[in-house]
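Written below as structure tokens is the structure these notes are about.
Of the protein chains in this complex, all but one are displayed in their positions.
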Amino acid sequence: MAGSTYGTLFRITTWGESHGAGLGVVIDGCPAGLSLSEEDIQAHLDRRRPGQSRYTTKRSEEDRAEILSGIFEGRTTGTPISILVRNKDQRSHDYGKIKDCCRPGHADYTFNVKYGFRDYRGGGRSSGRETIGRVAAGAVASKVLGELGVRLTAYTRSIGDICIPPSEYHYDCISENALYMPNKEYAEKAAEYLETCMRNKDSSGGTVECVITGMPAGAGEPVFDKLDASLAKAVMSIGAVKGVEIGSGFRASRSKGSENNDAFFRDENGVHKRTNNAGGILGGISDGSPIILRAAIKPTSSIAQEQSTITNDGENTTIVVTGRHDPVIVPRAVVVIESMAAVTLLDMLMMNMPAKLENLKKLYK
Amino acid sequence: MAGSTYGTLFRITTWGESHGAGLGVVIDGCPAGLSLSEEDIQAHLDRRRPGQSRYTTKRSEEDRAEILSGIFEGRTTGTPISILVRNKDQRSHDYGKIKDCCRPGHADYTFNVKYGFRDYRGGGRSSGRETIGRVAAGAVASKVLGELGVRLTAYTRSIGDICIPPSEYHYDCISENALYMPNKEYAEKAAEYLETCMRNKDSSGGTVECVITGMPAGAGEPVFDKLDASLAKAVMSIGAVKGVEIGSGFRASRSKGSENNDAFFRDENGVHKRTNNAGGILGGISDGSPIILRAAIKPTSSIAQEQSTITNDGENTTIVVTGRHDPVIVPRAVVVIESMAAVTLLDMLMMNMPAKLENLKKLYK
Amino acid sequence: MAGSTYGTLFRITTWGESHGAGLGVVIDGCPAGLSLSEEDIQAHLDRRRPGQSRYTTKRSEEDRAEILSGIFEGRTTGTPISILVRNKDQRSHDYGKIKDCCRPGHADYTFNVKYGFRDYRGGGRSSGRETIGRVAAGAVASKVLGELGVRLTAYTRSIGDICIPPSEYHYDCISENALYMPNKEYAEKAAEYLETCMRNKDSSGGTVECVITGMPAGAGEPVFDKLDASLAKAVMSIGAVKGVEIGSGFRASRSKGSENNDAFFRDENGVHKRTNNAGGILGGISDGSPIILRAAIKPTSSIAQEQSTITNDGENTTIVVTGRHDPVIVPRAVVVIESMAAVTLLDMLMMNMPAKLENLKKLYK
Partner (left out) sequence: MAGSTYGTLFRITTWGESHGAGLGVVIDGCPAGLSLSEEDIQAHLDRRRPGQSRYTTKRSEEDRAEILSGIFEGRTTGTPISILVRNKDQRSHDYGKIKDCCRPGHADYTFNVKYGFRDYRGGGRSSGRETIGRVAAGAVASKVLGELGVRLTAYTRSIGDICIPPSEYHYDCISENALYMPNKEYAEKAAEYLETCMRNKDSSGGTVECVITGMPAGAGEPVFDKLDASLAKAVMSIGAVKGVEIGSGFRASRSKGSENNDAFFRDENGVHKRTNNAGGILGGISDGSPIILRAAIKPTSSIAQEQSTITNDGENTTIVVTGRHDPVIVPRAVVVIESMAAVTLLDMLMMNMPAKLENLKKLYK
């Protein structure tokens, strides 16, 4: 049990259900002395809010963040930052078959087995709203990282088969389309594809990519707590994610050593690599190049087609999952993936501080 | 720091360098009452041993496991099981440029930055020999899982572009070819491809798949400690792994909800799913279906071609990495991936024990 | 950093400052299926509330607990239980010298050094109000333990030199006096002593004892996570506690083996010990006898006498700490100590579940 805490030195604990009183996060271990306001949190929360386009749900969730602790006179004190988002849209409605059945692709069946029963309202703890706490924490981690010169950029790389080649990335248009894609033409094609899915009462998967620049070399621990392993867990822990890769990823499995190795060289600005198939991580440790990770996101499980399933009591039945559901989760996952990466990178930077005796001497002698 | 411990209730701590006195693992939290002998460990270690074929290094490593603690009269006592493997092949040789340069694709550069210097002999802690402790621990975890009816099967799914379609898997021939592939013909094709790589002083990547049957439903924690997230970390923490996917994985990103959702049904044997795109995990919790995971493994970084790089002091230079190196890491990674999966699954089964009040009552009242 | 989480399987994370928006706790890992209401929490919170007697502060803190998550239809769901207590008594007042000085006996100086500055309002995070989250969590843990037949009883054993001998304990009068002492006469003597302290603008220390019955044998891990070691940390982590002992405790250091050893015997009700100097714990593992622990609590640091100290800038000065302060912390610490013991015992019972292979088989085969 007890799986709602993440991180060691920068540690977040989330809580809350889709249709309970609210959701939130406690961020423990944020360094003291950071300027932080509710607006900093809100800016990130707004990026995951539904109701922003045709492709995200129409629910009018306000998701206002309230900071309950850990800030004094506008700065973090070093003590836990508790953030609360009240659920607004809790009108009781008829949950119908959802109450009694296990929706395919959802956690209804496994919650039933694990806990003996479940909060069936809107998916309960396994709702996408669970990510609110992650995003609020990510906002804080990103701000700390920003102070150290680390920048994160996440975006939709593909929806269905529509995949933007890296040569056609235009980062400045990410926030200009509802799908958070770094290319306007591909975003339009993807939008058309989603229209077709919606007409067919269907949904689509996609991939998200996150690039992190300015990451100091040296973060990440050899063996089990490698930086890439930690990022993999962070990202795979997000609801609909079914795969994670770093750098050349699965492509590396089809390539040769002479193609995949990144040659080092030095110029007047320091040490670099001619390519970055490693995705900024060698031996589990950041190498100073951009960190590149990708996540595969499955299509929305809630679809309005009839599906075979079982009741809570194990009887065969069918279900049509009605209600307001995104035809694609990917655009809303973008900020969540960025958030989990931010939390992980900051924690690993902290973990790395005592790696050398000279670092201890620098701070304590 | 401190990244050499993995797991919470079933917890393993590995140690050791390629050319130090030895390597080993301490397994803490193994349940008392399991029959266990050095032969149980050795059988798994032998599966990762080099020198078994043309495609694995010629080093005559014996890798004999000695159990130093935790066993009494043939059974585990519940206290830590310490396993030691002495390094045999430590003849001092001229490390040449390896001592002074950062090999592309290796952790030499990042260890230098993180720790200020490195044990350059055979890769030190970042050597593939580091996995000895993982495999020894996996042998113990697998035996406990076996007592609960859980079976793990791992194999090479692809080498380069040669990929076996699931319809042509023959599990019984996995151990009959040096590449641990579940299909004799594909294994032969892959062998030919590797011959070409070797002639070209090059290496190849590939993928490993692991299938776990008999896993009870209910293991895995919602949110951060999802079963798939934990497996992703476990597998991505292995040296050359650059990607991990569960069930339909990256394919899910290109599919539709109507294709990817697995319909539930019940028959006289219980609850099942018509398909298993979820890979046995829903909402981060095992659903009783086979768990399916895949890992992408990069080509061996050590190749005998000349590569550009830098010295420890940051000067531009070139290097040819000579010595005995596998042209492909994949077959030796098979048992390592299986081992990390075993350790993770057992830990998660233990973590799940107090999920329901009735479980506590069953054991304590 | 990140010191606000406690426990492994039953894990609590507290947050909040004395004069911020509120305080609270997230309880992760509570078994599913427990009946739980806000009244269960409130009953425990009311035991630590000030304003109940002459010896506790006059602040009219209501401390109403609101459960924000983790309960559905009156039962725990297995997901995090978030509990919020809004601060009511936040009227801004002149903090005077407290803002600029380090109060002797308080954490002002160490917070300044550690974090660079501090929230000086009412002690901020190091206020006694921090224990609200602990007590709310303890209420939940106690209820689970109650389901397993485990009962906790805590009380004031001594105030200053007035110490009740065990032969004169009357547990039924604990809640009948404001000092939570299990003896009416001693409580009256202690009250008189406190009157004198108050007249002298002084304060008093004391000791709290906690007895736990019905604890199953077998909980606690050999070596570092011994049950007594875990209890020691749990109790010593409470603000004013300066010492912890188990069973015969410091008395054992003055006794002989022939006196301190507890002889085992068996009667028709099972195995017992003739004495209980071990305090219910042998080798770090519960032995089925009552667990007995004691804590030494220092006198309230805030006293109305003039004391020498320094300013935040390190200048010598004097301070008189005015305001509403308990002349003794001990009675309010009683429920806090009981709470920390409850959380620890439940966590250790959970940790013990996979100790034997047969336990795993009982739940999974």
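Here the chain labels run A, B and C in written order, and each chain numbers its own residues starting at 1.
The rule we apply is simple: a residue touches a chain if its C-beta (ideal position, glycine included) is under 8 Å from a C-beta of that chain, and two chains touch if they have at least 3 such contacts.
As the structure is a computational prediction, the values presented were derived from the model and not from experiment.
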{"item": "Contacting the left-out chain in the complete assembly, out of C:244, C:342 or C:363", "value": "C:244"}
{"item": "Contacting the left-out chain in the complete assembly, out of C:96, C:116, C:149 or C:166", "value": "C:116"}
{"item": "Residues from chain B at the interface with the omitted partner, ascending", "value": "1-5, 7-11, 13-17, 20-24, 26, 28-33, 66-70, 72, 75, 77-82, 84, 114-119, 121, 124-125, 350"}
{"item": "Touching residues on chain C - with respect to the absent chain", "value": "1-6, 14, 102, 104-107, 109-111, 113-116, 125-126, 130, 158, 160-161, 197, 200, 202-207, 217-218, 220-226, 228-237, 239, 242-266, 271, 274, 277-279, 282-288, 296-303, 305, 307-310, 314-316, 351-352, 354-356, 358"}
{"item": "On chain A, residues whose C-beta touches the chain left out of the figure", "value": "8-10, 29, 31-34, 76, 78-79, 144, 147-149, 216, 222, 349-351, 353-365"}
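Please note the rule applied: only the chains that are shown with their structure count from here on.
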{"item": "Category of the chain touch graph - line, ring, star, complete, other", "value": "complete"}
{"item": "Label of the chain whose CA centroid is most distant from the centroid of chain A", "value": "C"}
{"item": "Interface sides of chain A and chain C: same vs different residues, half threshold", "value": "same"}
{"item": "Euclidean distance of C-alpha centroids - chain B vs chain C, Å", "value": "44"}
{"item": "Chain A-chain C separation of Cα centroids, rounded to whole Å", "value": "38"}
{"item": "Interface hub residues of chain B, defined as touching at least two other chains", "value": "222, 351, 354-356, 358"}
